[in-house]
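With one protein chain withheld, the remaining protein chains of the complex are depicted in position.
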């Protein structure tokens, strides 16, 4: 599964994307974030404050309780600041 | 005093302006409209329905109860339709 | 610094892009520019021309008063109003309002306000000539009065 990080999260993780085999016991995106946090100190910092993180599943905004199964890509990023 | 008519009122009166000596017993613009109505059939038609007429005194929107005295020009016209 | 509105009443066409650019030119404190362009509309396919009569003198005075009112109500960095008169044909631009502000809401609301007030206060009158049916003076719309009333003091506005 393709995992994407943008903006400050990308900077904390150290790169913008990684392709991972996600264990089958990871059900929700909240589970996925907790699992990703264990990968490095950067991941842990980037994903610590879930209240300040937004998520997209296959490029559509979703909540942390959305399912992971069947997704091609899941992206984590701060609240958007375009416009 | 310069009296101005615009749009459909101008067409009914037959011209757009006239300079008149207004009698001193003409106090309000309503009085003025009644007095002007006696000038011709066109004036009478143009000024008949005061609910559908707007007035400006020296180029500022006013009501029919505004005073005539001291005005340089008074204009009668239908509700505006610009924009 | 409060904006000094610029107002024109003219027969000639205008260039929306040039006016938008001019309002922000050489400045780095403007975050938002909103423009409204009004065009001659022909919904039936029968409209030959639209002729706009106005009240020279009062028109400029009234447009300036409306623009100054907008500058008091919102923190604007620029206001530009252009209104054409004379003979126009379908698709021709009639009116342009451009507002500039540091803030998006201010620019939007001020442009919206300017158009509502202009529609009910600026002394212009439209006369249509049709190809196949009788033309005539365009009637004022009650809807325009309702729109303008939204901005009266003390009134709460609901969309």
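Going in written order, the chains are labelled A, B and C, and every chain counts its residues from 1.
Operating definition for what follows: a contact is a pair of C-beta atoms (placed from the backbone, for glycine too) under 8 Å apart; a residue touches a chain by one contact, two chains touch by 3 or more.
Quick caveat, the model's predicted, so the values are computed rather than measured.
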| item | value |
| --- | --- |
| Chains in view that touch the one left out, judged over the entire complex | A, C |
| Selected residue (touches chain absent from view) among C:11, C:39 or C:149 | C:39 |
| Residues from subunit C at the interface with the omitted partner, ascending | 15-18, 20-21, 24, 26-43, 45, 47, 90-91, 102, 104-105, 107-109, 111-112, 115, 147, 150, 156-159 |
| Missing-chain contacts mapped onto subunit A | 4, 6-8, 10, 56, 59-61, 75, 77-83 |
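Throughout what follows, only the chains that are shown with their structure count from here on.
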| item | value |
| --- | --- |
| Closest chain to the centre of mass proxy, which here is the mean CA position | C |
| Centroid spacing, where centroids are CA-atom means, of subunit B and subunit C in whole angstrom | 26 |
| Centre-to-centre distance between subunit C and subunit A (centres being mean Cα positions), rounded to whole Å | 48 |
| Chain centre separation in whole Å, for subunit B relative to subunit A (CA means) | 72 |
| Set of subunit C residues in contact with two or more other chains | none |
| Subunit A: positions in contact with at least two other chains | none |
